[in-house]
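Apart from one protein chain that is not included, each protein chain of the complex appears where it belongs.
Then we have chain A:
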Amino acid sequence: MAKQLSRDQQGITLRGSAEIVAEFFSYGINSILYQRGIYPPETFTRVQKYGLTLLVTTDPDLKNYLNNVVEQMKEWLYKCIVQRLVVVISSIENNEVLERWQFDIECDKAAKDESAPREKSQKAIQDEIRSVIRQITATVTFLPLLETACAFDLLIYTDKDLAVPEKWEESGPQFIANSEEVRLRSFTTTIHKVNSMVAYKKDSFP
């Protein structure tokens, strides 16, 4: 009991913040894949996180793929060299980009030098993350239907001088031609701030 209390009172370190944000991305991407129907809903299982019931995939290949990305993100977040994570949803047949979920990351570089942890309760951060994930779920009501089978891609914007690790390659931004944008809530751990927004292709008919 005492140990738990002290952990709550402990502030946020740079490593802790990187973990929180990387975890959020993992659950956030899983939620997007479930809500937008990219993968069959039967392949998702429920877990409790942030005081919500979230759906994560059970498909081993997909899990592996996401884990690789999340691990890499954690490292880059710790070094404060990642600026943006984008989930691109495109149609399989003609590779047209239909939806683009963009998460901007602002990193407080001063935290690298400080050794003292920052003051912010885990609960407050959890509440903020919970609101963002709920908003992702709620977007189903206004995002246009994805008529065709879709595939997703993950893009990460990093500093220019970063050495490209193996398994990664350079890519273009994959913007949507005629898009409508909606800003979602943001959350901050006092070291990292994450702003979310979704851009989708405007319907062609008037």
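Here is the rule we go by: contacts are C-beta pairs under 8 Å (C-beta built on N, C-alpha and C of every residue); 3 or more make two chains touch, one makes a residue touch a chain; residues count from 1.
What we mean here is this: contacts and distances are computed from a predicted model.
Asker: Which listed name, "N-alpha-acetyltransferase 20", "Cell division cycle protein 20 homolog", "V-type proton ATPase subunit a" or "RecA family profile 1 domain-containing protein", is the one UniProt assigns to the chain that has been left out?
Answerer: "Cell division cycle protein 20 homolog"
Asker: Among A:Arg46, A:Lys109 or A:Arg183, which one is in touch with the chain left out?
Answerer: The single option touching the absent chain is A:Arg46.
Asker: Quickly run down the residues of chain A that touch the omitted chain.
Answerer: So the residues of chain A touching the missing chain come out as 36-41, 46, 48, 51-53, 59, 61-62, 65, 68-69, 83-84, 92, 104, 106, 134, 137-138, 140-141, 145-160, 162, 164, 167-173.
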